[in-house]
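Removed: one protein chain of the complex. Kept in place: all other protein chains.
Naming follows writing order (A, B and C), and every chain is counted from residue 1.
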Amino acid sequence: MTLAFALSQNVVSAAYAAAAVLFIVGIRMLSSPRTARRGNWISAVGMLIAVGFTLTLAEIDDYLFVAAGLAIGAVLGVPAARLVKMTAMPQMVALLNGLGGGAAALVATAEFFRFAGAAGSAPADTVVAAIFAALLGPLTFSGSMIAWGKLQEVLPGRPVVFRGQQLANAAVFGAAVVLAALAAVAENKAMLSLTLIVSFVVGVLLVLPIGGADMPVVIALLNAFSGLGGVTTGFILDNNALIIGGTLVGASGTLLSILMGRAMNRSIANVLFGAFGQIAAGGPAAVAGDSGVRATTAADVAVMLAYARRVVFVPGYGLAVAQAQHDVRALADILQARGVDVRYAIHPVAGRMPGHMNVLLAEANVPYDQLYEMDQINAEFPQTDVAVIVGANDVVNPAARNQPGSPIYGMPILDVDRSANVVVIKRSMSPGFAGIDNPLFYDSKTSMLFADAKAALESLIAAVKTV
Amino acid sequence: MTLAFALSQNVVSAAYAAAAVLFIVGIRMLSSPRTARRGNWISAVGMLIAVGFTLTLAEIDDYLFVAAGLAIGAVLGVPAARLVKMTAMPQMVALLNGLGGGAAALVATAEFFRFAGAAGSAPADTVVAAIFAALLGPLTFSGSMIAWGKLQEVLPGRPVVFRGQQLANAAVFGAAVVLAALAAVAENKAMLSLTLIVSFVVGVLLVLPIGGADMPVVIALLNAFSGLGGVTTGFILDNNALIIGGTLVGASGTLLSILMGRAMNRSIANVLFGAFGQIAAGGPAAVAGDSGVRATTAADVAVMLAYARRVVFVPGYGLAVAQAQHDVRALADILQARGVDVRYAIHPVAGRMPGHMNVLLAEANVPYDQLYEMDQINAEFPQTDVAVIVGANDVVNPAARNQPGSPIYGMPILDVDRSANVVVIKRSMSPGFAGIDNPLFYDSKTSMLFADAKAALESLIAAVKTV
Amino acid sequence: MILIASVTIFVLAVFLGFELIARVPTLLHTPLMSGTNAISGIIVVGAILVGGASEGTLERTLAFLALVFASINVVGGFLVTDRMLEMFKRRPDE
Partner (left out) sequence: MILIASVTIFVLAVFLGFELIARVPTLLHTPLMSGTNAISGIIVVGAILVGGASEGTLERTLAFLALVFASINVVGGFLVTDRMLEMFKRRPDE
C-alpha cells in the first residue's frame, strides 16, 4: 500500500527544519514550570511533523512496515510510561535512553550494510558518520542497560572492580576504535559487526565499575551520547531534524552531567573512573546508641514542631526509598494550618537524579513556591526553629564544610546545623551514598528519630494532631 | 596582481562558518564587563578571517581594487573612532550604521545589475533577496543620516510634522514596494534604480517626524535593518558569514529597540509614528521662583552631603550635555573619603542611548560595582539621606507612578522621592525629553540647585572641601 | 557544500543548545532529562528512511528493530515527561 501523494524532498526538508524549531521552542519553554508542560507537547508535535512528512516521501512505500513498528513501540511505550512509579524515574530514563542509543546503532548499521553492499564506494563523510554511530550506539545501549540494572537492583549497585581494570577497559576501547577504522577503510560488513559487539562490551565495562548512586551522572552522559548518535545519523542521511534534535539532546546531557558533577564537587572523570561508593561497604557501621547520639520519639518531635514558628523540611534519597512524599506534605499541611511557616530545602543533588526531590514533591502536590533552592534557604536557617531531615545524609553533612580530608569536602551543602534544632529521620546510623560518617548526627542540637521515613512521618502526623 | 594560491570554495566556506562562530563567541562575551573587551576583539578577528579567506578565492583577482577600498575605509574610520567624544556616541553609531546599510544596498544593486545584464534569468530566490536588500538598504542609509543630523543638531531635533503625513508616507512606501516588485518581475535595472531612490526618500520621511530624543530607538531599529540587509545579501551570495552575522545584528537591534520601548512604556509603533516630543515646544516654560519650588545654594547642599550616611547620584541627560561625568566622580571620591556611602542609580533610559550613563561614568573611571540598576536601587531609597539628581528629569518623575493621564504614566522610574532629601541640579524649570512638568520639583523635601551640571558640581566640590 | 552547511547547522545548534539548557532551572532537571531523551528518539525518522530505502532482509530487519526501539523511546519519553510536568503546579488544586 502506498500513499496517494508524495511531497517533494524540498517540502519535507522544510518540515524537518520546522520540527527542529519546535524542539527548540519546546526546550525553551522548559525554562519555567508554568510553560514546561506545553513545551513538552510542542516538542512532541515537532516529532509528529518529522515522522508524518517522512511518510510522504516517494521512497517510503511499505506502510505496513512502518505502522507495525510504530504500533509495537506504542504498545510497549504507553503502559510503561503510565505505570512507572515516580521513584523509579531514573531507571525509566536509563531504559528509554538505551533504546534510543540502540536505534541509532541499528540505523547506522543498516545504512552501512546498504551502501557496503552496493557497487562503487560511499562518500567518505557518510562512512565516517556511520562508523561513529556504530561506535557510540552499542555502548550507549549496553551502558544504559547496566545503569538500569543497577538502579532496579537487578545488578549489584556497588562498583564492580578488579585490579588492572582501567587498563583492560582502555585496551577494549582501543580495539573498538581500531576495528571501526578498519571497517571504514575496507567498507567491510563483518568488521563493522565486530565493532558493534566490542562497543557493546565497552559499555558494560564502563558502567559496571561505577557505583549505583553515580548512575544519574552516567545516564546524563549516555543521554548526550544517544543525542550524538542521532547527530551522526543526521549527517549520514543529510537530515537537519536529526542533526539539530540530536545536538540539543547532546547539549542537555553534557550540561546536566557537568552541573551534577559540580554540585558533588567531583569531576566527570572522577565519576567515571573513581569507583566512588566502593568504600561504602567498609564504611562506619555504627548503630543507634552511639556515644553522643540522642535518639528521640515521635511525641517529643511533634511538640517541637507544633510550637515552632518556622520549620524547614530537608528531603533526601530516603524520602524516595520510603515513598514518603505524600506524608511529608500531609504533615506540612497540618503544621501550616497551625500557623507554622513551613518550607522545603532542596539540595541540587539530593536523591539520585537532578531535580529528583522536586519531582517527588510535585507528585505530592507541594506548590513549587514552597521549595527553596540551596542558596536561598541557607540564609534562612539561622531563623529556623526546627530543620527536619527526611532521609537525607550527605547533602547536610557539615564535614563538607570543615573537614578538608573528607571525600565530600568542598561540596556545597545545606547548612541545617545553623538552625535552632535539627531532627533527623532515618532508619539507622548507616551512611549515605558517599559512605562517610556525618558529624551532624552527633551535634548537641540534633535528635535522631530512627525509623523508616514513611512510618516516622505517619506517627508524627498522629502525634501532632493530639498536641 | 593576483595571489599565488587560491583556496577551494569549501575551505573558504569553512572559514566563513568559523568567522560566524567568532561573532557568536564575541557577543556571548559581551554579557560580562570583564570579558566584553576581549569579546569585541574576537568578533574583529572573525571579520578579519572572513575578509582574508575571501581574498584567497580564485575569482578575486584585482587586489588593488580591494586594497584601495579597505585603505580608504581605514583612513576615514580610524580617526573618526579615535576622535569622537563619548557624548557623541549616539551620532557615531547612527553614522556607521548608515554606511553599513548603504553598503548592503550597493552590493545588492551591483549583483542585480550583474545578473540582469547576463543572458538567461537569475534564480528566483536571488532576485527576491536582491530586491529586499534594495528596499531595506537605502532606507537604512538615509534614515540613519537623518538621525545623525538630528543628534548632531545639524537638523532640527523637533519632530517635523504636517497634516496627512502618515498617509503620504504610506503612499511613498507603497510606491517603493510596487517598484521593487516590478523590478523583480522584469529584472529591469532602471526599475531597480527607481526603487533605490524611493526607498531613500522613505527613510527620510520616516525619521524626520521623530523627535531627537527618540533617535536611539530609531537607530537600534535601523541597526536591525542593516543586519537584515546583510542577511539578504548573504542569501544572494550563499554566504553563511553574512547570514549569521547579519542575523545576530538583526536580533540585537530588534531586542534593544523593544527593551528601550518597554523602559519608556511605549510601543515601537508609538515611537515611530507618535511624533513624541512635539509638545515639548509648547510645554510648561516655568522658571525658578515658581510657587512651592525651593532653590538652594552649593554651600547648603555641601553640608547636607558631607554629613550624610548614604548619598545616591542619579545622572541623566543633562550630565551628558554638561559633560560633567568627571566632576560627579570627583565629588563622589571626596564624599567617600569622608566615609559617606556613595552609589549611582542608573535608569535604563536615562540619557539618550541604552547604557548611555554607564559609558559616561565608565569614562570617568567609576567602578561599575558602584552602579546600581533601577530594581536594585529602588529598594534602597528609603535608607538614603540625599538623592542628588544631576541633569535627569523624566526618569525621576513621580507622575509616571501616580498621574494616570500623564504621557509617561506607567513608565518605571527611580523612586528618588522616597529618600530623605532630594537635590536637583539643572539649569531651569524647563522640562526634559517628554516635555512635561515634574511634581518632584515641588516636593517639600526637594531643593533645586539651578546651574549647569558641571559648574554646580565644581562649586559643590569646592564647598564640601571647606565643610 | 552540503557537508559544510550541515556542520554549520550543527555548530549553531551546539551554541543554541547550551544557551537553552542553561536556562532550565534545577527544579525541572528530571523532566528535562526525560524530555530531551524523548527528542533523541528523532532517530525514528532515520529508521523509517533507511527501512524504506533498503532491499535486503537483514537491513530491513535492523531498521525495523530500530523503528520499534525508537518508537518506545519517543512515546514513552514524551508521556512520562508529561506525567511529571503535570504534577508541577503553583497551587495545589485537589
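Note that in this section contacts are C-beta pairs under 8 Å (C-beta built on N, C-alpha and C of every residue); 3 or more make two chains touch, one makes a residue touch a chain.
Keep in mind it's a predicted model, so treat the numbers as computed, not measured.
When the missing chain is restored to the complex, the residue among B:235, B:317 or B:441 that touches it is B:235.
Of the candidate positions B:10, B:297, B:365 or B:428, contact with the unshown chain belongs to B:365. Screening C:12, C:33, C:67 or C:85 against the full complex identifies C:12 as the residue touching the chain left out.
Within chain B, the residues in touch with the undisplayed chain are 16, 19-20, 23-24, 26-28, 30-34, 36-37, 39-41, 43-44, 47, 50-51, 54-55, 57, 59-62, 65-66, 68-70, 72-74, 76-78, 80-82, 84, 86, 89, 92-93, 96-97, 99-100, 102-104, 106-107, 109-111, 113-114, 117, 125, 219-220, 223, 226-227, 229-231, 233-253, 255-256, 259, 346, 348, 353-356, 358-359, 362-363, 365-369, 371, 373.
Although one chain is not drawn, its touching partners on chain A can still be listed: residues 9-10, 13-14, 17, 20-21, 24, 28, 240, 244.
Where chain C meets the chain that is not shown, the touching residues are 1-2, 5-6, 8-9, 12-13, 15-16, 19-20, 23.
Note that only the chains that are shown with their structure count from here on.
If the chains shown are joined wherever they touch, the resulting network is a simple chain of contacts running from one end to the other without closing. Taking the mean of the C-alpha atoms as each chain's centre, chain A and chain C sit 16 Å apart. Chain geometry summary: the mean Cα position of chain A and that of chain B are 46 Å apart. Between the Cα centres of chain B and chain C there is a gap of 42 Å.
Across the assembly, chain B contributes no residue in contact with two or more other chains.
Taken residue by residue, chain C touches two or more other chains at no position, since every residue touches fewer.
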